[in-house]
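All protein chains of the complex are present and in place, except for one that has been dropped.
Take a look at chain A:
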Amino acid sequence: MGLLDLLLEPLSYGFLQRGLVAGILIGVICAVIGTFVVLKGFAFIGDALAHIAFTGIVVAFIAGFAFYLGALVAAVLAALGIGVVSRRAGISTDTSIGILFSGVFALGIVLASVGIQTYTVDLFSYLFGDILGVRADDLVAIALLGALVLLVVLALFKELLFVSFDPVVAEAAGLPGGVLQMLLLVLLAVTVVVSVQAVGVVLVVAMLVTPSATAYLLTNRFGRMMALGAGFGALSALIGFYLSYYLNVPSGGTIVLVASAFFLLALVFSPKRGGWRRLFATPAVR
């Protein structure tokens, strides 16, 4: 069997085709938003939003409406809440988010086991992700929401860059700093929701952070970091997808492992001297 056959064989199944396309789309979207996540230190917020989205999914199952709607409402509301809290000085944002998200997630777990015994297996696949469970209508949702996120970032690219780099001066120069900061959190929420089904609550943060952090080690330009990150995200999804198919291992975990391997390679071969030191000297959140 030639290489081409190896690559084409999985694609003869519709559900595998959808899984691959979904993985690549998610890899790109996560890395674009992940650029801001890495630079602003929003990884914890991304993680929190994924857990809160899970509870939204549980509630949607119980109430009998589309899980995307439940996840979106929960994650966006949480993002707005976090946005409000983080603009107030004096409260430890990390602690507030920690309390909020673990509480909401715990509620989701209890609701899931009490409210919907018959669906629990299905539901817990959201925790670890099931890229092969992506249906045609899920793929449409991923594509539409993902396109929305990318369009907004593209349209407000220079504003988001200015506000991320120097929020005080951006606001002083007349940009709506608070609104843009809030928008960034909402985009993060939408990205998390789009990714949860395929990569799972637990691993979403890896797709947000790892490809963008890899790109960060390789360039000094913001736009290039975003483009390179998207490349690493898509490539990780592609390679991880095939590996998981042929090795018969979980897709979400495999994709993240590939992304982590890229990161380690970049760390070793980074042209920036002391690149790893720069990365782990994390920027202040505000």
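Criterion: contacts are C-beta pairs under 8 Å (C-beta built on N, C-alpha and C of every residue); 3 or more make two chains touch, one makes a residue touch a chain; residues count from 1.
By our rule, contacts and distances are computed from a predicted model.
Chain not shown in the complex: UniProt lists it as "ABC transporter related protein", one of "Spore coat associated protein CotJA", "ABC transporter related protein", "Metallophosphoesterase" or "Putative CoA-substrate-specific enzyme activase". Of the options A:54, A:126, A:222 or A:245, the residue whose C-beta touches the omitted chain is A:222. Across the entire complex, the residue among A:74, A:170 or A:230 in touch with the chain not shown is A:170.
For the chain left out of this panel, the touching residue among A:39, A:80 or A:238 is A:39.
In the full complex, chain A makes contact with the omitted chain through residues 39, 155-159, 161-162, 164-166, 168-175, 216, 219-222, 224-225, 278, 281, 283-284.
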